[in-house]
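Of the protein chains in this complex, one is absent; all others appear in place.
We call the chains A and B, going by the order they appear; numbering starts again at 1 in every chain.
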Amino acid sequence: MRPPISPWIIFLASIITSNMILANFLGMCSYLSVSTEYKTANGLGMAVTMVLVLTSALNWLVYEYVIVPLGLVYLQYIIFIMVIAALVQILEMAMDRFLPEMHAKLGIFLPLITVNCAILGATLFQVIRHYDFLQSVLFGLGSGLGWWLAIDMLAAMREKLAKVKLPPGVSGPALAFIITGVVAMAFIGFSGIFVIQ
Amino acid sequence: MDFMIVAKTVGSLALVSGVLAVIISIADKVLNNYGQCKLDINQGQKQLTVEGGSSLLSTLAGQKIFIPSACGGKATCGLCKVQVLSGVGAGQVLPTEEPYLSEKERAENYRLSCQIKVKSDMQLLIPEELFNIREFICELVELEDMTYDIKRLRLKLPPGEEISFKAGQFVQLYSKPYGKVKEEVFRAYSISSKASEKDHLELLVRLVPDGLCTTWVHTALKVGDQVRVSGPYGEFYLRGDCEELIMVAGGSGLAPIRSLVYDVIEKGLPHKMRFFFGANTVKDLYYMEEFARIEKDYPQFTFIPCVATPEAEANWQGETGFVTVALENQVDSGQGKEAYLCGSPGMLSACIRILKSKGFTSDTIFFDEF
Partner (left out) sequence: MAERPREIIKRNLFSDNQVLRQILGICSSLAVTNTMRNSLVMGIGLSFVTALSSLTLSAMRNVIPHRVRMLVQTLVIAAYVIFLDLLLKAYLPDISKQLGPYVGLIITNCIIMGRAEAYAQQNKPVASMLDGLFAGLGYTLVLMIISLIREVMGFGTLFGINVNVLNLQTWTIMIMPPAAFFIIGGLIWGLSARALRRAGKEKEA
């Protein structure tokens, strides 16, 4: 059942060859709307990575010990989403209590992340591919880092391009897509190093 | 459909939701439990012990100290500034507070009280006037239509209670849930009644299309209802360091001006007053007889109503055009004068431009923006 791939290969592949955004198109809405300023994009990337690792781990446990034993596989979507929402809420409370400076920086992004398809997407991928616990956690971590990398790159480029005169209609989402397409093409150059999907 | 499957689905979803809800509540109790916090206000003038975990704004309100807020804690009005000397994450201003705090304010430790949470003991500096602010559950004794979209509310304070305010200040009116609106909202309205009358309040509320509070006032409120207000608030009041007062208002902006006019008269102050009242059409005019009477009885007061586009059938004989036109023509210089303006942002900026061109300065122009 468990694919015979090293968790570390999965980790590296999810950043480079199977990047959440550049190869899997997940998490686009917030990727597009928050990438106009580098500082905020960086903050969001950090928050997404943190949530992804925790949800991957938690949802694996929920799947193995709650969903499968109780025969609730057909309800997995709902259960996963509820777990994600609850986790994000508790994470926000915990950050506010124990890491207030981080909460001041990232706190506003957390509610946004609940509906980010990258989170649910990572969970669904790990379930479909039958990853074990370590593979899932490293997959979540890598996916988050890959997402963070992509949004940082886009934000850095958009900040520079904001100072340049562009043809009418292109600035904004259209430009973001074209840039992302070029970056995605560049990342295709890595394909073949690791294959996980 | 197999009954067992339906039962299992509903049951397991209920179970999972239940478990998660319990976990969240426990987390809330444990994590949000900041214990008792001591608030030291104005270097020992007031010491409070409160439950931590809520915003400073709501915590203080719970202690009957009302910091002004027009937006209800959403960080969109910037009115709830308080100086926090200690007890809040060392100088880290939140991104939501940034637009409202200038460099100078940050250096002086000003924060938006609706955005900071009470987590530990704090030392605060709160302006004296705010201690005068109280909450009143009043009874609506009169509700009169002044024009087709402006209503006058007369509120009676609870027996034995009084409100001390300076003419020109405003109160916050709290609407109740009605129709599709599920929550309580509050908005600011200037007091139009005389400052000498301490057991009653009058407000002028103009219906704003899709406005949550104004729609409540115009459709759900009835005479005899209980209405919650808090106040008084505001920096718009008489300074009087001059010989003449130039007052300009549009629409419901008349409210604070009316209070100011009566204040000058009742206190027997010597200032001359000229009140330019702007309206779009003759239908928008109100309090005409009252101001005409004041003009007759008190020669120091002149009333200049201006109608922008009067209807033909109204046979309007007074000033026509925007109030700015009359202002331009009839005010010669800012020498020895103070200006008091209340109206829409557009009207205010146009009038301020004209007044400044006549010699008024930022120190002699006072305005209350909607």
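The definition used in the following text is that contacts are C-beta pairs under 8 Å (C-beta built on N, C-alpha and C of every residue); 3 or more make two chains touch, one makes a residue touch a chain.
Source: prediction; values computed, not measured.
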| item | value |
| --- | --- |
| Options A:Ile9, A:Leu75 or A:Ile108, residue touching the unrepresented chain | A:Leu75 |
| Residue among A:Pro69, A:Pro167 or A:Gly192 touching the omitted chain | A:Pro167 |
| Those residues of chain A which, in the complete complex, touch the missing chain | 22-29, 32, 74-78, 81, 85, 115-117, 120-121, 124-125, 128, 167-170, 172-178, 180-182, 184-185, 188 |
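Keep this in mind: only the chains that are shown with their structure count from here on.
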| item | value |
| --- | --- |
| Chain A and chain B: spacing of chain centres that average the CA atoms, whole Å | 44 |
| Chain B residues touching chain A - in the complex, by the definition given at the top | 8-9, 12-13, 16-17, 20, 23-24, 27-28, 31-32, 34, 89, 92, 94-96, 117, 119 |
| Chain B contact footprint on chain A (complex, rising order) | 40, 66, 70-72, 75, 78-79, 82-83, 86, 89-90, 93-94, 96-97, 100-101, 104-105, 107-108 |
